[in-house]
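Our next item is chain A:
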Amino acid sequence: MGFLQIKDLKIHFPIKAGILKRTVGYVKAVDGLNISLEEGKTYGLVGESGSGKTTTGRGIIGLNDITSGQIFINNKEVTKRNIKEFRRDVQMVFQDPYSSLNPKKRIIDIVAEPFRNFEKMTKQEEQRAVQELLERVGISPDSIFKYPHEFSGGQRQRIGIARAIALKPKLIIADEPVSALDVSVQAQVLNFMQDIQKDLNLTYFFISHDLGIIRHICDHIGIMYKGRFVEEGTPDDIFTNPQHIYTRRLISSIPDIDPTKRGDIQLIRKKINQEYETNTQDYFDNEGLAYPLKSLSPTHRVAMPEGS
Partner candidate 1 sequence: ACSDNGDGGGSSEPSGTGEEEGSEETIENEDGIYSLDDFEPTKIADGEAIEGGTLNVGVVASSPFEGTLDWQHYSISTDNDIIQFFSESLFTMDEAFNITDEGAATIDVSEDNLTYTITIKDNVNWHDGEPVKAEDFVFAHEVIGHKDYDGVRYDASFRNIVGMEEYHNEEADDISGFNIIDEKTVELTFKEATPSLMSGGIWYYAMPKHYFEGVEVADMSSSDQVRREPLGYGPFVVENIVPGESVTLSKNEDYWQGAPLVDEVVLTVVNPDVVVESLKTGQIDIVTTFPATQFADNADMSNVDWLGRVSRGYQYTGFKLGTWDADAGEVSYDPDSKMANESLREAVRLAVNYEELGNRMYNGLRFPATTVIPPYHALYHDDANPGFDYDPERAKELLAEAGYEDLDGDGFVEDPNGEEFVITYAARQGDATAEAVSNYEMQAWRDIGLNIELLEGSLTEPNAFYDRIEEDDPAIDMYSAGWNVGSDVDPSGIFGSQSMFNYPRYTDDTLEEILADGLSEDAFEQSYRQDVYNQFQAHINEVLPLAPTLYQIDTFPINNRVSGISYEVGNNDYGWHTVQLNDENAAVD
Partner candidate 2 sequence: MSDNTLLQIQNLKTSFRINNEYYAAVDDVTLTVNKNEILGIVGESGSGKSALGFSILGLHPKDKSKIEGEINYKGEDIAKVSEARLQKLRGGELGMIFQDPMSALNPLMIIGKQLEESLILHTNLSKTERKNRVLELLQQVGISRPDVVYSQYPHELSGGMRQRVVIGIAISCNPAFLIADEPTTALDVTIQAQILGLISKLKNELNSGVILITHDLGVVAEMADKVAVMYAGQIVELAPVEELFANPKHPYTRSLLQSNPTNNTAKTKLHVIQGVVPSLVNLPRTGCRFAERIPWIGDAAHEENPQLHEISPNHYVRCSCYKTFEFAPKEEVADGISAN
């Protein structure tokens, strides 16, 4: 069994209406996900906006209550009650490097916050620990008394990562950690994340809508659509052998960096779009949701109707 094991995870948000704010229905933001991830690996979650990526991540770390299903970390089930135990082991890196650091706090206070919550340290110990962390993420240890606004986006994102790894977590949930950054800065952060993954044997749960990045960084990819997986597999499975029409459409939509291939891409897109429109029922059930996953290979699974 993997390091992170998610079983039939469902997270539904009630839709309230009426005089008494009764619940009239549910947004099924996450609707039966199964994920298994090994230690030291990176899982990539992709999908269009609103498909439930963030909700999944927040569910794992306990920011969203889960409706049903189980989450195991290191074979221990995470429940609402014992979530504190896992606080140290699971950390999160956020999308927006601007809003994820408290603008009113100095770097030392930001990075030391987890220490202050979990460890009793003297001021000196704390400062040393923070400086070590900063050094590790490539920020000058002299800058502990600066404020977030004095750093660039990429640096901030690294400060956020420093904070996340302060307690030596095992699992990091990264929700679009670079999508707010310019390409050149993106690269800094991605490189860095890969570096520390190796150093600390971290497991990443990486959320993004950018397929290029996902392909670059992940060992395993799940494509989400309306709260469910449509396809799951290694980057190779997904990019070279996409099975689900939705996956294919997604991949074909990525603009290619090579201007000479323009014509081909247009053609492929057109073809896939046509297929997408005409053959929907082959890929989605009556409610427009994905079918349960079927294994195509040990790593590759696709949502297809029974018997197809």
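If you want to know what made the cut, all candidates are chains of the complex that A comes from, given by their letters.
Operating definition for what follows: contacts are C-beta pairs under 8 Å (C-beta built on N, C-alpha and C of every residue); 3 or more make two chains touch, one makes a residue touch a chain; residues count from 1.
The structure displayed is predicted, hence computed values, not measured ones.
Asker: Touching chain A in this complex is which of 1 or 2?
Answerer: That would be candidate 2, which touches chain A.
Asker: Can you list the residues on chain A that touch candidate 2 in the complex?
Answerer: Against candidate 2, the touching part of chain A is residues 48-49, 138-140, 143, 151-152, 154-155, 158, 182-188, 190-192, 194, 209-213, 215-217, 249-250, 252-260, 262, 265-266, 269.
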